[in-house]
Structures are given as C-alpha cells and as structure tokens.
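Here the complex is missing a single protein chain, while all its other protein chains stay put.
First chain written, first letter: the chains are A, B and C, and each begins at residue 1.
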Amino acid sequence: MSGNIIGERFVAISFGESHGKCVGVIVDGCPAGLPINATDIQSKLDLRKPGQSIITTQRKEEDKVEILSGVFNGNTTGAPICMLIWNKDNDSRPYEQMRNTPRPGHADYPAMMKYGDFNDYRGGGRFSGRITATFVMAGVIAEKLLQQILGIEILAYTVEIGGIRTSNLSIDNIRKLRYSNDVRCPDPSIVEKIKGEIMRAKSEGDSLGGVVECTALNMPIGLGEPVFSALESDLSKALFGIPAVKGVEFGSGFEGVKKRGSENNDIYKVKNNKIITMTNNSGGILGGLSTGMPLLLRIAFKPASSIAKKQQSIDLENMKETEISVPGRHDPCVVPRAPPVVEAIVAIILADHAIKYGLIPPVLKR
Amino acid sequence: MSGNIIGERFVAISFGESHGKCVGVIVDGCPAGLPINATDIQSKLDLRKPGQSIITTQRKEEDKVEILSGVFNGNTTGAPICMLIWNKDNDSRPYEQMRNTPRPGHADYPAMMKYGDFNDYRGGGRFSGRITATFVMAGVIAEKLLQQILGIEILAYTVEIGGIRTSNLSIDNIRKLRYSNDVRCPDPSIVEKIKGEIMRAKSEGDSLGGVVECTALNMPIGLGEPVFSALESDLSKALFGIPAVKGVEFGSGFEGVKKRGSENNDIYKVKNNKIITMTNNSGGILGGLSTGMPLLLRIAFKPASSIAKKQQSIDLENMKETEISVPGRHDPCVVPRAPPVVEAIVAIILADHAIKYGLIPPVLKR
Amino acid sequence: MSGNIIGERFVAISFGESHGKCVGVIVDGCPAGLPINATDIQSKLDLRKPGQSIITTQRKEEDKVEILSGVFNGNTTGAPICMLIWNKDNDSRPYEQMRNTPRPGHADYPAMMKYGDFNDYRGGGRFSGRITATFVMAGVIAEKLLQQILGIEILAYTVEIGGIRTSNLSIDNIRKLRYSNDVRCPDPSIVEKIKGEIMRAKSEGDSLGGVVECTALNMPIGLGEPVFSALESDLSKALFGIPAVKGVEFGSGFEGVKKRGSENNDIYKVKNNKIITMTNNSGGILGGLSTGMPLLLRIAFKPASSIAKKQQSIDLENMKETEISVPGRHDPCVVPRAPPVVEAIVAIILADHAIKYGLIPPVLKR
Partner (left out) sequence: MSGNIIGERFVAISFGESHGKCVGVIVDGCPAGLPINATDIQSKLDLRKPGQSIITTQRKEEDKVEILSGVFNGNTTGAPICMLIWNKDNDSRPYEQMRNTPRPGHADYPAMMKYGDFNDYRGGGRFSGRITATFVMAGVIAEKLLQQILGIEILAYTVEIGGIRTSNLSIDNIRKLRYSNDVRCPDPSIVEKIKGEIMRAKSEGDSLGGVVECTALNMPIGLGEPVFSALESDLSKALFGIPAVKGVEFGSGFEGVKKRGSENNDIYKVKNNKIITMTNNSGGILGGLSTGMPLLLRIAFKPASSIAKKQQSIDLENMKETEISVPGRHDPCVVPRAPPVVEAIVAIILADHAIKYGLIPPVLKR
C-alpha cells in the first residue's frame, strides 16, 4: 500500500504539505455511531500547535480543524471522515535560497535525489513536522473509540530532553501534569532545567533531542497478530512515520538487554482474582500480544536538523562544498510538541488492532 | 493483512510450528530469473541451526531445506516459492507439564488467553524461535536478489551480550569474522569473554540478552516511501517479528538524543564526485528515505525467557501462585543465533522496497 | 484494506457524501513529474456532470474541481493528491419522508440494517451515484499517466440501453462520436431511438438499464498478476464499485460460452513482424495477463432503482407494507453518465498494474 496510509481496518490517510493549501487526513473504517465534533479534535490539535511558547517555532498557525465528510448529526456514519486544516502563515522565501543546498540531517538530500525538482521543497513539503497535525486529527477519533468502548487511556509525555532525564514518574502526575508545562514533562523537578537547556541551545542556533514515553492503561489481553503484525511491529511502523524518530523500544528495551532472564522476566501474581505482573519489563507485550498490563514504549527523537548554526553542506548544482545556515522559524527541540502526536499514532494502531480482534463492533450501540 | 505475511511486492508468508510437521515459508513476488538452489539456502540456514555449539540449545535439527515450488531449471519462475524444513527432534513432553503454568516473560500467558486451549503450546508453537528459520529461507532469496541486481551487501553481527560490548569494529572484520566464532561477534577481543558469560548464565539456569547490529552496504538513494512506509517503518515492523526483540534503533538512535543538532547532523562532503557524509548518525536514512550511505541499525534482544531457574508463576486452573522451572533444551542467549535472521529480515524489506522503487525488474535478464 | 480504497501502488481513496459538504478523492502513489492542472480534470468531470440534458437528473451542480495537495508548479510531486468538489444543489427534504421506507432495488435497506440510523441517508449518502465524480477525478490522473508514458488510450461508450443495442461500431466512430451525443453512444443510427426510449420511461416514472463497453488501445503485454490479481480480477473489483453495476465480462464473455474452443480461441498471426490475433474473443487478456491486443470489456448497469412510479415497500418502524414513490431528481437511466466513470476506473487499475509491472517509473523524466 502506498506510503501515506496506515492501518488496515481503522485506516488513516495523510495528505497536504507544509506550505501548500492545507494538511489533512482521511479516516476510513471508523465504526458508525461514534460522537465526534470539531471541538474534540481541536483541543488535541491545540496541544500540538506551533507558536505556543518561546521554546517552539514562532510560526503562527490557527490550525483550525474542518470536518468535510463522514460525520452526520454529530456521529460518525461509517463513511470516510475527511478532516483538514488550512495553512495560513507560510513564508516560503527562505527555502528558495537553499533549494540546491541540502540541510545536513534533513530529508532534503534524498528527497531531491528521489523526486528531482518536482519535490515541493517549501517548508519541507511532505517531510515537514507539520504533517503530524494530520496524525493528531485521525488519532483523536481513534482515542475516543478506544476510550469509549474499551476504556483504554493513552498517555505520552517527555521523559528526556538534552540529556536531562526524569527519574520520578507516577501515573497520577502523568495524567495531571504532562500538558501543564511547555515541555510536556510530568516531572516538575526537571521542567525548568529542560526549558533552560532548550533556550540555551536555541540561543546558540542549535537544537536538542529527547525521549517521549507512552503508556496505555486498561489494555485488553491478546491484541496483536503474530508474527509480523505483532503489536510492537505495527506500533513501531507507525511511530517511525513521525519525523525525527530514530528509535523505538518497549518495556525495558535497550536497557533490558543487560539484565538476566531471571531479572527481566515479569513474575506473575494473582491480585483481586486477576493476573498481573509486579514489574513491566515486557512493556505489556509478550509474543507480540498485549498482556493486559499497561503498554509501555519509548521513542527516541533526534535533535532537530534545521539549525541556524552554520554547517557544511554541498552546492548540488556545482557539486562543491559550501556552508548553510537554516533561516526560518524552527523548533529548537521537537520533543515538547511530540506527545499529542505519539498519543495519536498509538491510538490509531490500537484502534486498528481492537477492530481486527473483534473488540469494537462495526456499528456502536446508541 | 493477516499476521504471518510481510512485504507487499516481495512477500514472505511464514507457516509451521516448533513441534508440528515442519516450518516453512512462501515467497511470492520474487522476479523470474533468479538462480536459486537448495545449497544457497542451506548454507545460511546452517548458520542459524540449533545444536551447533555449547552455547546454544542442544535440540538437534538437520534443518534441511526442501524447495516445493517456484523454481524451474535452477531459476525462479515468478511463481510463489514454497520452501520448508521437516521437524525431527521434537520432545513435547516437558510442555504438557506446564500447560497451565505460563512461563514468565514468554508468550504463554497472552497466547493462552487469546487462543484458549486451541493454542499449539508444544515447544512454543508459533511463538518459538524456531520459526525464524522460515525468515532465513525467504531472506536468502531476497539477499541474492539484492546482491545480484544492486550489489547490496547485508551484514549482521553481535555487538553486545550480557553487558559486554564491542568498541572495535571494522567492515573488514565484520565481513571476515562475524560467522567465525560461536557468538557471531566480529570483535575477537571480546568473544571469549562473552562465551564465558553465556556459560556462567547457563550453569546458573539463567539467560542473557544482547544487541545485534546490522549494516547494508552499497545502498541506492531514495528507497523508502514516506510517511508510513518509511524505510525505518517497514524495517522495524519486520524486525519486531523476531521473537525476543524489544527495541530497534537507527544510526545514533537512543544515544543520539543526547547530542545537539550540530553534532548529530551528518555533514555532506564531495568525494570522488559522489556525495557522502563523514559520520553516519542517520543510519543511512533521512526522511524515511535511504541516503546512499550504509544502512545502520541495532536490535535489542531481551534475555531469553525460558530458564531452568525457579520462578514464580500462576497455576491458571486453580488461580493460585506456584513455581516453575522450565525444563527442555533452550538457548541461554538467543543473540548468537540471531544475525542470519536479522540479515534475512533486512533483506526481505530492502528487496520489497527495491521492487516498489522500480530498481528490480519483474523478470531478470539472462 | 477498508472499502473506500482501490489500488496498491496507484491508490485512490474516495470520500464525501451526496448531500454533505463535498465529494473528493486522494490519489496516493502517483509518480512525480506528471503535469496536471484543474482544467484536465474539469473537462472529464464535465462529461459526467448532472443536469446536462433532458435525459439526466435535473440536479444542477457546477462540479468544479479544487486541487488541495500533491501538485506543485503544475506537476505532481509524488505526494498524495487531494481533489474535491463542493456540493451545492442539495435538497435533502424528500429523503426525510422515506427514512423508514427503503426504496426497492436501492441500498437503503441493507444500509439501514448495517449502519442503523447513523447512516447519512440524504441523497443516498455514500451510496449515491454522485460519488462516481470522485472516481473521475482520480481517473483523469491515471489516464494522463497511461497516455503520456505508454500511449494507452481508453474509450468507454454506451452499447445498449433499454434493449436497443448497437451492431455497428468502429474505433474511429468510438473516438469521434462517443461524447458527441447525450447517450454517449458512438452509433448514430440508434442514438435517437435510445433517447426516445429513455424519455418514454421517464414520462412513465420508470427507468432503464444498459451496457457500457470499454476498450483500451496500445496495451503492453504482460500486465496482470495471476492468479488473484489477474487483470480481470482487479478490473472487475473496481468496476463493481460503480453503483448499479451487476455484471462484468471480458471479450466474448457470456456469449462466448456458447462457442466451441475452435471458434472462441483467437488465432495468432504475424503482421508487420508483430504477433496479433484476428479476433479478440479474449478481450485482450489470457491467463490474467494482457496480450497486447485491445482490452475489451462490458459492464451491465441495472435500471436505476429510484423511480417515481409507485412501488410496494415496507414501513420499517411499523413493520408493515406500504407504498413508495421516489420524489426528487433522478436519472431515468444512469448509463449515459457512466462512460467517463468507466474510463476512470479502468485507467486507475491499468495505472496501478503498469506501476507494479515496472512500466512507469516513480519519477517521470522532465
């Protein structure tokens, strides 16, 4: 299937470019009977919106969602739901200058080689972080579906930026605090340190990377289809569609490889006549199937590649080395804007699997 | 698409169980005209075969491949290629005892919950590491295709086991040494240390995890289809199909998030009129597209969950806690057997993308 | 994959409802570098537009296409192309009256049963013939691609309406005359007869069915992928997506079954050093593969189900029999508006297969 499509039964198709008319998404396969309105989607979009604080890009976009199809009398109908936001604050001039000089670390170079000068380079075109707004719109619908039918709650939040990492998280704080500060970190003890670090990088024309963690509570048992549609498989496929993601791990992940089996295995217990594990090194997935424990995954975001600092690059027309300093308005760190995007992507995949597993009917009861 | 299928144009469909009659695979979509014989496949299968050294399971399997279809006069015909190996050395008795007592860290529990007592629990059934033999058979065909048409070379090797990590790798050593020792590590300075560590864990009835790295040389530019069929997306989806994989990262991955953009961006250079980068923090992928630099990824394998050491578990029938000690023949560390599997999986995805990108024709020239 | 998506490499995703805000389509997978503008699409849309003559519905729709994404500087970029037309002339009042009384022969009844009262019943919602406008928009792009790269020419036309069938067709006439008259029939000798028949049915509050034939010239050899992605398979799958289609046949089709093999087999000849057949009973497809002869297929359109004539139906609320007379503006025969739709659908499938077969590169040469 072509690259802009994710999911099989709950399907999202993303379209639009950073500096084109709009960015949008179609959700196909959403069951009929889910109450949806623009406000639901808008609240989540607003959490991702640019220009909200000094640590994000200064591009001002209203990002107002418009629902074009698939919703009738306030409910989904079972037909494809097309949603979009019109682009407004475009300034494509800086991109003209660097058409032949690829930004190091950015998609520019392979995109030029692949699509030639047909590529819409303005604002990064399809490779812009702006397209993650389309994931959010689709994700809200998935989240609502999961929440309403299965009680699943999805929470993503910053756990590390610029080498500063939280070591102090509780589900309560995650729920309450993750969107209460600019860096989207539920550990108040490091929020200001991280902000300082981002501002320092920004002032030096540089950028920072970080890690977003995501958990999903009230998971059913048995979601996932071994072997290649394992829950880890489908989640990672979708998560790597987010620009700047370079790693995905579940449970104890890369740290877990240093443990012994006897330490890393999660021991089963009976609690209130339910089987649980005391630890969650598996991240809630064994054999590609959800175990009923919370889903737990982490995503590595590389430092943003577009920086003001001078860097060496190539003048492609003359095939000689040159320097580039990326003008324009860029996020010094994309991590603070990532949690709503991660929640959306995780929701899309879980909704897809929940439908495939027969947990969500094609038409919801009124 | 159902879970045992990977790829879209070069497609592998895995079947068979650990203690069933056989494990096998169909490759559909392989271009006509690729010379293939059982020996090609056998040599790679032999690198994954159990019972080869004291550090792997003592299950003795000949693992002799049989090609059932799709090859005629020594060449692929364009028709589906079915290959299988017959299981021989099954001992299902230990599994009877633990039918109601899930092994901690293993797929047992969610599989029981999902499939009930229809699940083929013998030897782990479909959740056994044995099914990776089916990936290898399909992968050999993909590797040959990539090698012959595009000159791509895929190399996977152990970089860490039990916390012992190499810091000394060269492409030459990787090529020459990775299969020269039991742990599949191209750094001779740590091979014996790792073996010792594995033997120690084994003697204590425990297991170890580790990291496999994989590189692909002579990559074309532009492989991958943003956004959800990004090269990272499709590679990770397939890699998480390997049992025990809990993390996948590209280039600088989780370490890279600690760097600044100016450090992590790979600076472009012109060398012999070709554009290259001096570092490869991107792992050869930007914007989901291959850059022409070597593909570079790492996979986290958790310590094997089946251990002889006593662990707490649940007697599901009586819903009360009990102890389990996993009898039978298990790998104390699956990492040494993983590199041929990783090479196979990477090859399948690259072949699929190369065909989709028009780099491999549907019929090869004689 | 969800139902509103067709194709695998050249993919069309249809959205929108008859009386919603708009109807639209995304094309994903179109190669970069195809010159496209709104005028190309508009000319074809105009051939399908309602309200053009007395024999079609009197709904007045401008049907003006708007391209939202995927085109930059007049060329496709390789990114998804979203196109839509805004609905204007909606009159949903008649549909309120018949919400509980399904029109015989229409999707009303199963749609109510499937989607309950979440179904957007206004104007038939997703089941309206109006969604075929979305096929046309996608089809124009496919047609242009096929025409420009492979020289393929696709021609669809009416061969039968209300039992009146042409027996006199030539490629020249088909090219010149098919869109020169209201019934889209390239046989001038029956055009007026058909119009008379349609007007008679209309005046009696009734409707007519008919047959559309489609041919594609300059076909390459070998398009199609046996067995389930045979050219007939994928063409018919897409063609049955057109409302009112109840049969699809290739070459001699249902008539051919009465022949003997010696009559129905197309004898090979050499002509100008090219292999051709004198007859084309195969419709240009053997073994699911194109033969290089013209593609030839026919599609059965049932008489439109929405008629003014009184018919028996059920009052679903009270589960008792009642009568219904469908008010509103309906086509007494959908066949005259079908040829551009059929051309579009055939083009989409041929483009998809041509890309899969490596005949169209991912980026076109300038």
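As a working rule, contacts are C-beta pairs under 8 Å (C-beta built on N, C-alpha and C of every residue); 3 or more make two chains touch, one makes a residue touch a chain.
The model shown is predicted, which means the values in this text are computed figures rather than measured ones.
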Residue of B:Val11, B:Ala107, B:Leu155 or B:Ile307 touching the missing chain in the full complex: B:Val11
Listed residues B:Asn119, B:Asn173, B:Asn218 or B:Gln312, member touching the removed chain: B:Asn119
Selected residue (touches chain absent from view) among B:Thr77, B:Asn100 or B:Gln312: B:Thr77
Chain not shown, touching residues in chain A: 8-9, 356-358, 361-362
For chain B, the residues touching the chain missing from this view: 1-5, 8-9, 11, 13-17, 20-24, 26, 28-29, 32-33, 68-70, 72, 75-82, 84, 114-120, 122, 125-126, 362-363, 366
Missing-chain contacts mapped onto chain C: 1-6, 8, 14, 102-111, 113-114, 126-127, 131, 160, 162-163, 201, 206-211, 221-222, 224-230, 232-234, 236-238, 240-241, 243, 245-254, 256-270, 273, 275, 277, 281-283, 286-292, 300-307, 309, 311-314, 316, 319-321
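The rule we apply is simple: only the chains that are shown with their structure count from here on.
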CA centroid of chain B to CA centroid of chain C, Å: 46
Euclidean distance of C-alpha centroids - chain A vs chain C, Å: 38
Multi-partner residues of chain C (at least 2 other chains): 8-9, 362
